[in-house]
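For this depiction, one protein chain was excluded, whereas all remaining protein chains were kept in their positions.
The first chain written gets the first letter, and so on, giving A, B and C; residue counts start at 1 in each chain.
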Amino acid sequence: MSTTETDAGEMPEVPADPNAVSISINGRTVQARKGELIIAAADREGEYIPRFCYHPRMSPVGMCRQCMVEVEGPRGPMMVVSCMTPVADGQVVRTETEQVKRAQEGMIELLLANHPLDCPVCDKGGECPLQDQAFSHGPGESRFVEEKRHYEKPIPISDLVFLDRERCILCDRCTRFAREVAGDPLISFTQRGNNTQVMTFPDEPFASYFSGNTVQICPVGALTAQPYRFKARPWDLEQRESTCTTCSVGCRTVVQSSRDELVRYQGVDSDPVNWGWMCDRGRFNFQSVNSEDRLDTPLVRQSGQLAATSWSAALDAVAREMRSAGGAVAVLGGARGTNEDAFMWGLLADAVGSNMRDAQLDDGLPAAVLGLPQATIDSACSAGTVVLLAPDLKEELPVLHIRLRDAATKRGLRIIEVSSHDTGLTAHAWRSVRCEPGAQADTVRALLADPAVSSQLASGDVVVVAGRANLAESAEHTVAAIDALLAAVPAATVLPVLRRGNVRGALGLGLAPSAGNDAAAILESAANGRVGCLVLLGADPLSDVADADLARRGIAGARFVVAIDTFMTQSATHADVVLPAAAYGEKDGTTTNLEGRVSNVVQKITPRGTSRADWMVAAELLHMLGKDAGVATLADVQKLMATRYPAFGAAVSSAEVRRNGVVVTAPAARPAASAPAVAPRSSYDFRLVVSRKLYDKALGTAKSPSMANLAPGAAVIVNPLDAERVGARDGAGVRVSNAHSSLVLPLVASASVPRGTAIVPFNQPGADIRELVRRGDSVTDVRIESI
Amino acid sequence: MGYFGGFLVTLRQHGYKNKVTTEYSGGRVFRRKNRDDKDQKIDKPERLHGRHVLNRYEDGMEKCIGCELCAGVCPAKCIYVRGRDNDPDNPTSPGERFGFVYEINYLRCIHCDMCVEACPTEAITETKLFEFSFTNRKDAIYTKDELLVGDDGKPRHLPWEDWREGEDEHTSGWMRATAPSGDATFEGTVSWSGELGYGVRAPEPDQDSRDLEDN
Amino acid sequence: MSAGGTNAFAPGFYEGNRPRIVTSRFGMEDSHSLGRYVATGGYDGLRRALARPAQEVHEEVRSATVLGRGGAGFPAGTKWGLTPQDVWPRYLVVNGDESEPGTYKDRLLMERDPHQLIEGCLIACYAAGLSQCFLYIRGEMALAQERVATALNEAYAAGYVGRNILGSSFSVDIVLHWGAGAYVVGEETALIESLEGNRGMPRLKPPYFPAAIGLYGQPTIVNNVETLSNLPWLMVNGAAAYTAIGTPTSPGTRMVAVSGHVRRPGVYEIVNGTTTFRDLLFGEGFCGGMREGRSLKAFVPGGGSAPWFLPDQLDLPFEASQVGPAGSMLGSGAVMVMDDTTDIPKAALTLTRFYAHESCGKCTPCREGGTWLERILSRIVDGKGTDADLDQLLEVGQSICPGAFPHASSERLGISAVPFPYRMNTICFVGPSAYAPVHSALTLFREEFEARVTKRVHIPVTAVGASR
Partner (left out) sequence: MARLTEENVRLAQEIISRYPKARSATIPLLHLAQEQDGYVTDDAMAHIAELVGASPAEVYGTASFYEMFKFHPVGRYVINICGTMSCALMGAEDLMHHAEEKLGVRMGGTTDDGLITLERAECQAACTEAPCLQTNYRYSFRVTPESFDALVDDLRAGRLADEIPPHGVVARVRQHIPADRGAGVHAPEDVKSAPAWLDGKAAL
């Protein structure tokens, strides 16, 4: 059941290496890489050495002493810790001698001396490395008769994680992860000797976006996750390997269920993607799938009220409206679903002659950036320089943040960051420059003029990580900055960091907007009464489109609105037909991550109520419209998809799609950038940045009880000096206004924001900043006054 | 044989010939005939496996901690358990966790007693009662409410069960077939760590005297 | 506040009629002042060193074989040579975190002659090309900290430390750093961790010496206070004069603290390698024998972590090459003497408790094993042990130090010595140190333990496993 680490067999085969050395393990001569640790070489050879503190993705510490093996030395056999000792040519290693066994048994006995035997109530019981290795490498019985160490039983160290110090065996995995991988050293060893314990600073919670990983890598039940706590036992779990679609990084996971209920996701070590890590949002949002608030039956508006109905009645109504709409059918969304969903809805849109579709909601970059020379996560991490023209990756694509942080801190990657404020990567950036909204291209040009920067850019591969950092400015500014960079470094590649789960798949498989007809234009058309049937395919413009006014007018102006979703979203409450959609974990298919990597997602539980996968709805509608695509199963869809999109087809049918995925690059046109002019502003104005936080009002978070309270809430964040100028203290309410609207937000002073810039997190509980944002504005200026 | 042939087979069973089952002591036939002297149950073997009960500690706390070991070991997959956090102010069981849902499906249970073997807290034991039958499939699924003993430590008497005076006494007759650590020749003291919060189990029968002799 | 020894200014120090290298100023009241130091030839060694190329100074120290006085006894000159080529900067860390039970020579050296130490640091930095020096003093030594701080301030003002020392091209800062109470920080890699602002937990070996990767990942020399205090004399008098004292394998003198049940417990500077334990314990120039009417039962020859010696070993010289094969070690130069009134199990408990308490908690055998030993021992001392506990002590010890553990020979018991060193499953020596007194006491005085064991019953067995 243990899924915490990749089996040796899952690692890619080692190519013939000039640095290979040959060692002998238990009498067998094997090849190893120079500098490799004995335990890693043994793992690959299938010689299991017991361990607790060793983790292949973190630096070794040699603390638990469980992995001791015998190595032939100049003065006879020596006991060494295999997690700290590198292989050497001709080395003779024995892992099963009497002495080794004795050391292993001794160590297990010592570890169990103070370990409570409350396995029956411990979440780890049944999949516990300590339990397993006590059986496989332990002495069987303990001679420890003294009173064990006692601490207060589990204490919550954050909203998501419980710590039981009695169970802790002090392997340094969680603390090492927090320090070395996540960069959030909010937990540490405290006290000393036999009283050593892992703790947070008094009254400061372990509020890391990656805290769930510590639960997964804990070799005992010392750290347990609140959402999984006492939900199931390992022996009644069933699991399938899948891909997380919470964001577009596409972390490989296993989806685990018990009694047809999702209970846990665990990260799987996929070398090109997530290395076994996940962010807490992706890890714990399974709770929303189990929510009581899920839609479970189709609804049709009858005399002003949405009323439950049958699928056939609901689909009849939709088909009728589509037919009568002529070509004026619009499809918004699709990024939440699978590739197959997007493909079938693309077919449907083609069939009804619609040229209005967009998988993004005016909150990404023009789909044409996918036509630029593409980078992958791996190529970015192994490049010489990464230029970040992106939002705070820690908030939006946390595992990509981990990968880039690792490359910057350990592998010599140099990061040049162009950002409106300090981000999670600022501390690790080689250069980090602040840039006002709208000034990206100028900032990049100024940077390029710096000889140190240009020689750095000339010294190796350059990858531009580009995404939408600010929803209160035009996306064209970012595109112009990319253009400026590519003009100077033509060989540079681009890693587009569009945020939504399968946005790249949806854009590549038929839901990309046609020229000048993106989501905003579609909503504008709808507002003007030119959309007969607006399909919201897992999209909620009323929450997600940055221009609140546009969204409202668009939804109101569409003649007929169909919402296909898992929850009753804001927009769905205005729909004429609401169709319940199968959620993540309830349907099979494939997804595409931000680098174009296609991997599979799986069905683990029965869809809620009568909800269905989106592709089924499209197939049914095609049939009803008399344009049957001849698909009855997912395999049919994939076959059909292969004829239209051969690259996707080849990826989907390969075995690798169920492991590390296959990178597919769909050709697209290069964008024609035109940076809109930026208006000057008065010195009383702040230039507004609307950016995302990891936790917000998104339903996957809001409907997951243990994450529902993690959203920081709406606030306006300014530099402390600006706060002083405004005359408001930290936490005081201030009036934020411009020509469009005015609202009151609490003020937060933070030195991470440069002067003249105001940051308001998007989609947070509290006053809605979107009221101040207008789509046509190149940038948004606001005035802040104390009240 | 046809439709009526089937009935014939059944009717034959009520004849005096070919009788396969004999009336055991305490059967309904005797009660109907008002023969009180015959309406008694015979003593049951000590290790008889009857329907289960969920026990409490003397202070009323439930012994079940919802660990699901019984469900895991059950060869018939007839036990369904879900755990939940104890309310620290008003705990149901000692420690962190209690059995929130506990169900046994007696249409599946084979009374093998593996659940009793697996239970780390002696929460589930079997009574000697086997005289129960149902007219409804739902009744066959005993819920926690039905399995749990009352505050007096005695099992609930459900309408379709044939409880007699004194039978309650045999409900918690805990009997384990295997020795600790699975070692049949084990001779040590079973020393339970008190860490879980639930009580320290008394030594196995006869161990007391054996230890005394050793000392 | 009371002065117990013959030396009014350095309580516990006895001069005696012997060659003195590092304690030459101990008899002077103001030995810690710059004025007195310079007046008695101070900073001459530095001047002479600076007048020669650094490589030559290094060679001189190497040829004098100045053994490290911290415990391991590794020659300082050789240690300096272990730094990798062309990696800069390199650092000097002075280990003044003296905490080994029984030892306190370094404290006296810092309190009584801080300038001698400073001069030694400068010579080491010059000879080995070390860019910055960190002088780590144990946190509890308030007086030593004050004296060294004062001396440093004086030395800076007088131009002995800092930029262009004595007008030369040699510049180095000595930064005073102090600990906060953790024995394990005396281990050199733990010292470096502590100096980096971390928990003082030893680093993993390899690399075996921080000379390659030490402070901030740079080559780092860690030297003991006494080791460095030898350098000024060595520079003035030369390697030949240095090696003329003592034996070829252990030249020079060394400071030894003798404590416990002797008539005159104190600190002595002895000639290395020739002085025997009998001289030290019974000699008139030294401790002057056991307390009135008492006889020697056992003694610890080299700090709390050393296996114990019996009267059988009294005639061994204070020389590592002879003590090792006899089953113990010299360590940091501390002898603790037990007479016939000593309660052996309790004495062992005292030492084991120290090491269990001072374990850093990093590796399992030390963290869990040390405490386990302590708890079994205290049960035995309290009269609640069983005879199985005695074997259990040895079993736990096996998990810390597998194989045969060194011990002394005994005619009475008819056992022969198991030579030093031991094998260990731990990262550093703290774990084995917790076991050493237990093993010595149990091997040499088992009958005292048996007398304490009240009942003879089998231990109840707790099985290991999920449902137990």
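FYI, a residue touches a chain if its C-beta (ideal position, glycine included) is under 8 Å from a C-beta of that chain, and two chains touch if they have at least 3 such contacts.
What you are looking at is a predicted structure, and each value in this text was computed from that prediction instead of being measured.
**Student:** What shown chains does the left-out chain touch?
**Tutor:** By the stated touch criterion, the chain not on view contacts A, C.
**Student:** Who touches the missing chain here, C:42, C:102 or C:432?
**Tutor:** C:102
**Student:** Which residue from C:336, C:377, C:408 or C:438 sits in contact with the chain not drawn here?
**Tutor:** Touching the chain that is not displayed is residue C:336.
**Student:** Check each of C:25, C:112 or C:138 against the chain that is not shown and name the one that touches it.
**Tutor:** The one listed residue touching the chain not shown is C:138.
**Student:** Touch as defined at the start, partner being the missing chain; which of C:121, C:195, C:366 or C:380 qualifies?
**Tutor:** C:195
**Student:** Touching the absent chain in the whole complex: find that residue among C:172, C:363 or C:377.
**Tutor:** Only one of C:172, C:363 or C:377 touches the chain omitted from view, namely C:172.
**Student:** Extract the touching residues of subunit C with respect to the undisplayed chain.
**Tutor:** Subunit C touches the chain not shown through residues 1-5, 11-12, 47, 50-55, 86, 88-89, 91, 98-104, 106-107, 126, 129-132, 138-143, 145-146, 149-150, 152-153, 156-157, 159, 161-163, 165-173, 175-183, 194-201, 216-218, 257-261, 265-267, 300, 304, 334, 336, 338, 342, 346-347, 350-351, 354, 357-358, 360.
**Student:** Residues on subunit A that touch the omitted chain in the whole complex?
**Tutor:** 179, 184-192, 199-204
What we mean here is this: only the chains that are shown with their structure count from here on.
**Student:** Measuring between mean CA coordinates, which chain is farthest from subunit C?
**Tutor:** So the farthest one, by centre of C-alpha atoms, is B.
**Student:** Please report how many Å separate the Cα centroid of subunit B from that of subunit C, as a whole number.
**Tutor:** Computed from C-alpha means, the inter-chain centre distance equals 67 Å.
**Student:** In whole angstrom, how far does the Cα centroid of subunit A sit from the Cα centroid of subunit C?
**Tutor:** Here the centre of subunit C sits 54 Å away from the centre of subunit A.
**Student:** Please list all residues of subunit A that touch 2 or more other chains.
**Tutor:** Subunit A, residues with two or more chain partners: 117, 120, 125, 140-141.
**Student:** Of all the residues in subunit B, which ones touch at least 2 other chains?
**Tutor:** Within subunit B, residues 69, 120, 181, 193 contact more than one other chain.
**Student:** Which part of subunit A faces subunit B closely enough to touch in the complex?
**Tutor:** Spelled out, the residues of subunit A in touch with subunit B are 116-118, 120-121, 125-126, 140-141, 148, 153-154, 166, 229-233, 235-236, 259.
**Student:** Taking the touch rule as given, give the residues of subunit B at its contact with subunit A in the complex, in rising order.
**Tutor:** Residues 65-69, 71-72, 80, 82-85, 95-97, 120-121, 181, 193, 195-196.
**Student:** If we count contacts the way the header does, which residues on subunit C are in touch with subunit A in the complex?
**Tutor:** Per the stated touch rule, the residues are 182, 199, 204, 206, 356-365, 367-372, 375-376, 379, 392, 395-396, 398-399, 402, 423, 425-427, 459-468.
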